[in-house]
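Note that one protein chain is taken out, while the other chains of the complex remain in position.
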Amino acid sequence: MTEPKVKDNDVVVPGEELASGMGYLPGQGTYRDGDKIRANRLGLVHIDGRAIKLVPLAGRYLPKSGDVIIGKVRDVTYSGWIIDTNSAYRAMLSLKDATNAYIRKGADLTKFYSFGDYVVVKIFNVTSQNLIDLSMKGPGLRKLEQGRVITVDPSKVPRIIGKEGSMVSMIKTQTNCRITVGQNGVIWISGEPKNEIMAEGVIRKIEREAHVPGLTDKIKKELEKTNKGEQ
Amino acid sequence: MTYSKRLDGRGFEDIREMEAKVGVVKNADGSAMFRMGKTIAYAAVYGPKDLYPKFLQDPERGILRVNYNMMPFSGMGDRVRPGPSRRSREIGMVSKNALLPVINLTDFKNAVVDVFIELPQTDAGTRCAGICAASLALADAGITMRDLVASVSIGKIGDKLVVDLTYDEEAIKDMDVADIPVAVIPSTGEISLLQMDGIISKEEITEAIEMAKRACVKINKVQVDALKKKFEVKKNE
Partner (left out) sequence: MSNNHIASHVEKTLDKGMRYDNRKLLDFRKITLETGVSVNAEGSARVTIGDTEVLAGVKLDLGTPYPDIPDQGVMMVGAELLPMSNPKFEPGPPSIHAIELARVVDRGIRESGTIDTKKLCVKEGEKVWMMLLDLIPINDAGNLMDAFGLAALAALNDTTFPKFDSETEKVDYKEKTDKKLELSKLPIPVTVYKIGKNVIVDPLTDEEEAMDARLTVSSTEDGKLCALQKGGDITLSVEDIKKMIEIGIDKGKELRKVFESAK
């Protein structure tokens, strides 16, 4: 088996040759072109045994069942709310999935969630045509109170959250902010203005350097340094 | 007559100095600048995003829209009137066709990807620079695509084939000039844009395409380097 042309964590671009010969298998984000495997998008190489796959480095959010996202109320219909998902597809939050409370037919639904409100919702169904159903029944699912809402590249969300939420918990503790990260790249930050600025600054840095190894330590040091400077 | 020496002293197969930069428009999902000599193209990509009115949607695949525009002060001579012209619409269309073959449209059914190509400064070869910038911007936006697209214009001046015409060369009066913009998919050598105006033999057009393919290898290298450069982290940060 010949060695691949790339190694783990290399940044590769569309069309780039990753390996030749039949020894390797094209995984996600790659394709076979004759005896070669090439990149199908901008990504980071991940070699797993014989499979070569790419972790995306950019791209808009694609709705996935089970994801918790932050959406924005765009419109209100007879039976629920139309929610902007920061993707190419709008979603539906129907009355029955929004609350267990009894709502009289024909009631003014804007009293619950109004235009421009941000909500933490869970996607529980996505059809092949990207029709999306949302639910607000579950822990942490709610309407968001006042806070700063920022949008990051959704492909960077896993790094911002960190392993088992380690990165975001560290940011919360160090900046004394409440933070909710939606899988769709929408992030809510609430705290004192200067703390919000600090939290956003750190999140932007993670977004820029998501592909760099040893990021957690770097961010930790930076947060501690900023905090010391403050005191 | 023979075109024995190029007006700017370049070799016949030399492309003008190239420069590419990715991420030049912060608001966009993907963006890039591509410069060939004095021709500068910006491209910004928005999407995939929802598409309204709904009848424009295609349930089986996404839609790519390409808009080409010269800034009013970008050209030699008169001001370019703002807004679409027959010329800009046609170039937008052929640029779209040049990019489509590499893009996986089934990734974004019912949705649209918008590409805006803007030229702040021009010296011929604008559609080619635009396509080079647009394919970088699409990659930067994370669109699934099997390759980048490189593009260059081949010219015939007198009896000589040359790479990457300038405006001065296009305007040569005492020799016949033909202009042949070509776009190439680098990994396969397939051609996704071919236009020509002027008079040329069929043998010459084959040779022109081969020249374009050789030039596009160099262009592709500049493109690849620019994309990778975005992810280089400065050591001291």
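When the chains are written out, they are named A and B in that same order, and each has its own residue count from 1.
Criterion: contacts are C-beta pairs under 8 Å (C-beta built on N, C-alpha and C of every residue); 3 or more make two chains touch, one makes a residue touch a chain.
As the structure is a prediction and not an experimental result, all values here were calculated from the model.
Undergrad: Going by the contact rule already stated, which one of B:Met71, B:Leu100, B:Met175 or B:Ile209 would touch the omitted chain in the full complex?
TA: Going through B:Met71, B:Leu100, B:Met175 or B:Ile209 one by one, B:Met71 is the residue touching the chain not shown.
Undergrad: Decide which residue listed in B:Ser4, B:Asn27 or B:Ser201 touches the omitted chain of the complex.
TA: In the complete complex, the chain left out is touched by residue B:Asn27.
Undergrad: Need a quick check: the contact residues on chain A for the chain that isn't drawn.
TA: Here the touching residues of chain A are 72, 74, 84, 114-118, 144, 146-149, 192-194, 196-197.
Undergrad: Touching residues of chain B against the unshown chain: what are they?
TA: 24-28, 31, 38, 42, 44, 46, 49, 67, 69, 71-79, 82-84, 114, 116, 118, 120-123
In the analysis below, only the chains that are shown with their structure count from here on.
Undergrad: Averaged over CA atoms, how far is the centre of chain A from the centre of chain B? Could you give it in whole Å?
TA: 32
Undergrad: List the residues on chain A that touch chain B in their complex, please.
TA: 11, 13-17, 29, 31, 33, 38, 40-42, 56-60, 62, 87-90, 129-130, 153, 155, 208-209, 211-212
Undergrad: Considering only the defined contacts, which chain B positions touch chain A in the complex?
TA: 29-30, 47-51, 59, 102, 104, 107-112, 139-148, 185-188, 220, 223-224, 227-228, 231, 233, 237
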